[in-house]
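Missing here is one protein chain; the remaining ones are kept as they sit in the complex.
Note that the chains are named A and B in the order they appear, and that numbering of residues resets to 1 at the start of each chain.
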Amino acid sequence: MKRLFTTFAAITAVLISGLAQASGELFIYNWTEYTPPELIAKFEKESGIKVSVDTYDSNETLLAKLQAGATGYDIVVPSQNFVPILINEGLIQKVGVHALSNFKNMEDRWTFPEWDSEQEYSGPWQWGTTSFSYNSELYSGTGASLKEFFEPSDELNGRLSVFQTPDEVISLANIYLGIPFCSEDAKQMKQIQDMLVTQKESVVAYNSETMSDLLASGEAIMTNHWSGYSRLGRLTGAPIVYAYPKEGVVGWYDSMVVPTSAKNVENAKKFMNFMMDPVNMAMLTENQGYGDAVKGTAAYYSDELKSAPEINPPSDLNVFFAPTCSPKAQSLIDKVWTKVMQ
Amino acid sequence: MSDQIQKPSTRKGKKMLPVGHYRGLSSWTIAFFIFLYLPIIVLIVYSFNANRMVMNWGGFGIDWYLKAFNNSDIQKAVWNSLIVATVATVFATAIATIGALVLARGGNFRGKTVSLGLITLPLMVPEIVTAVAVLIFFSAIGMNLGLGNVIIAHITFCIPFAFMPIRARLEGMDTTLEQAGRDLYASQWETFRFVTMPLLMPGIVAGAMLAFVISMDDFIITLMVGGAGSTTLPVYIYSMIRRGLTPEINAVSTMLLLASIAIVTAYWILSRKTQTSTEH
Partner (left out) sequence: MSDWLPKSAAGRRWLGLAPSYFVIGIFMLIPMVIMGVFSFLEPNPYGGVKPIGSLAAYIKIAFEYDLEDKLVFNPGYLNIIFRSFQLSFGATLLCLIFGFPVAYYITLQPENRRNFYIYLVTIPFWTNLLIRTFAWIIILGRGGVIEAPLLATGIIDDSLRMMYSDGAIAIGLTYSYLPLMVLPIYASLEKLDFRLLDAASDLYANRFEIMTKVVIPLSKPGIIAGCILVFIPCLGAFIAPNLLGGGKKLMLGSLVQFQFASARNWPFGGALSMLLLSVVIITLIFYARAAKNRAAMEGSA
């Protein structure tokens, strides 16, 4: 009993000491392994601020959590289509990113994006694309068109894998069928639904976790894939090719924003500024293998990264960034997906 | 309690299997443990995978162990998990034991069924719903204790898991021994301490083990209710999706397994020593 009490007192002490030193701290909430420790160490050394990193699994979790009132985070990293939602719901605050000293380093293409047109809220993290990959030893096609993915040929029968959540799959379908993103037209969405139901006949699994493993083992010949993750699969020696279909691919852009409930806003701004320094951003990109939005980072890349096909798409590639859908459009997406999954 | 097992039945059975023993029972159990441990062996083997992928073999290597040793995030997550699981198990088991004693021994009283329902409530709600609901409640009352939030939530949902085996054991447990104790003028506390508790122990051990295992594995509730600084191992693992899981997780799991085996072995050696020393 006494020992139990001592243990408990010790734990309480740890908890309290964690709360006590609130100044000089920064709480980052990000996807797992999306925040390289060496980068954090560098920031801590330069600024004297103590950083703590927690992790989540999806934009949806982040939104639900902030929506339900979670507090204590100074920086969170949502994708572009969640930024307007967070703004409208009053969950993140203006920090004047455009006025930070390193903002001048941003590539023009990425400044004042439509999801944050005044660049008041968001600082850059990583961006990448969503498309599909295939095992080049087992597949005879070239991944030149989304048709190969959505209307699979016989060789893919029972060997095709698709993401488990609707958003990116339906966005790709929009691109393939030439239907605008977030369509509110039930007939157009029915067209998507019919296509996905037919595609399902060839699907071996709906999977967003182990795409590279599926391709390497040959369980699947083609899967939905993210660019950087596909590169990591290829680097293990598996014959994985990331496809750039002629219709285009879905793009995503993750950025740092500051929740309304943040306690260390100034530290958060310091970190944002730190990340817009090309040296630091290059460290992140080298670690992650996606793309960044800061000028001059390429000078610090390794040769492998410089030449990786996954982050150096053909210059004529169409990259479409999905906007935030209206409630009506979102409920149609939800309906289509539930029907496909029945 | 155990000597009667060895008594052989002389009357029946071709090979004179003792009463209560059945042919094939031990092979069944062996099959059971193979089923249970096959994935664990695979998991350990793959922790030495030189490949980055969790599921495709790429040669032998111990890189992932070295990496895990240098990954302070993952270590912190492991510690958080162990702290949460230990504290939650202790509290949940204690609360469940008292509750089970009352419900199994308190006779029939008004509100018994309701109490039973309440204690098993955390079991009946899908995790995500509990997770969101508890988070809303925590933020409504402004409770922000970091890991403390997680511990409270874990105590709550571990109670029914600890409760069920304890109650199952208590139900119909022979009360004659306890009555004998009381007849011998043992106080109620003494009866409880020296008669009821030892009899109840297998139930408590089973209940505590379940609570611990359930807590160690919980992901959704922890993910939602956890404040800053409370990432646990399951949350860490599940959130790796966009980067892909690596054998580093296997390495960490293997080390956890070894640690658990070491702790229990040590415990056994120690308890055997004390047992032999008190016997004389």
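By our rule, a residue touches a chain if its C-beta (ideal position, glycine included) is under 8 Å from a C-beta of that chain, and two chains touch if they have at least 3 such contacts.
In this text the structure is predicted, and so the values were computed from the model without any measurement.
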Shown chains that the omitted chain touches within the full complex: A, B
Candidates B:I74, B:I166 or B:V195 - the one touching the absent chain: B:I166
Residue in contact with the excluded chain [from B:G99, B:G146, B:G181 or B:G229]: B:G99
On chain A, residues whose C-beta touches the chain left out of the figure: 58, 60-61, 63-64, 67-68, 85, 88-89, 158, 164-167, 186, 200, 203-207, 209-210, 213, 217-219, 326-327, 330-331, 333-334, 337-339, 341-342
Touching residues (missing chain, whole complex) on chain B: 1-2, 4-5, 7, 9, 11-13, 19-22, 25-26, 28-29, 32-33, 35-40, 42-43, 46, 54-55, 94-96, 98-99, 101-103, 106-107, 109, 113, 115-130, 132-134, 136-137, 140, 152-153, 155-157, 159, 161, 164-169, 171-174, 187-190, 199, 202-203, 205-207, 209-210, 212-213, 216-217, 219-220, 233-234, 237-238, 245, 249-250, 253, 256-257, 260-261, 264, 268
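The definition used in the following text is that only the chains that are shown with their structure count from here on.
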Centre-to-centre distance between chain B and chain A (centres being mean Cα positions), rounded to whole Å: 36
Partner chain B, residues of chain A touching it in the complex: 4, 8, 11, 15, 18-19, 27, 29, 31-34, 37, 52-58, 61, 64-65, 68-73, 208-210, 212-213, 216-217, 226, 229, 232-233, 235-238, 288
In the complex with chain A, residue positions of chain B that touch it: 51-56, 58, 71-73, 83, 87, 90, 132, 135-136, 138-140, 144-148, 223-224, 226-231, 235-245
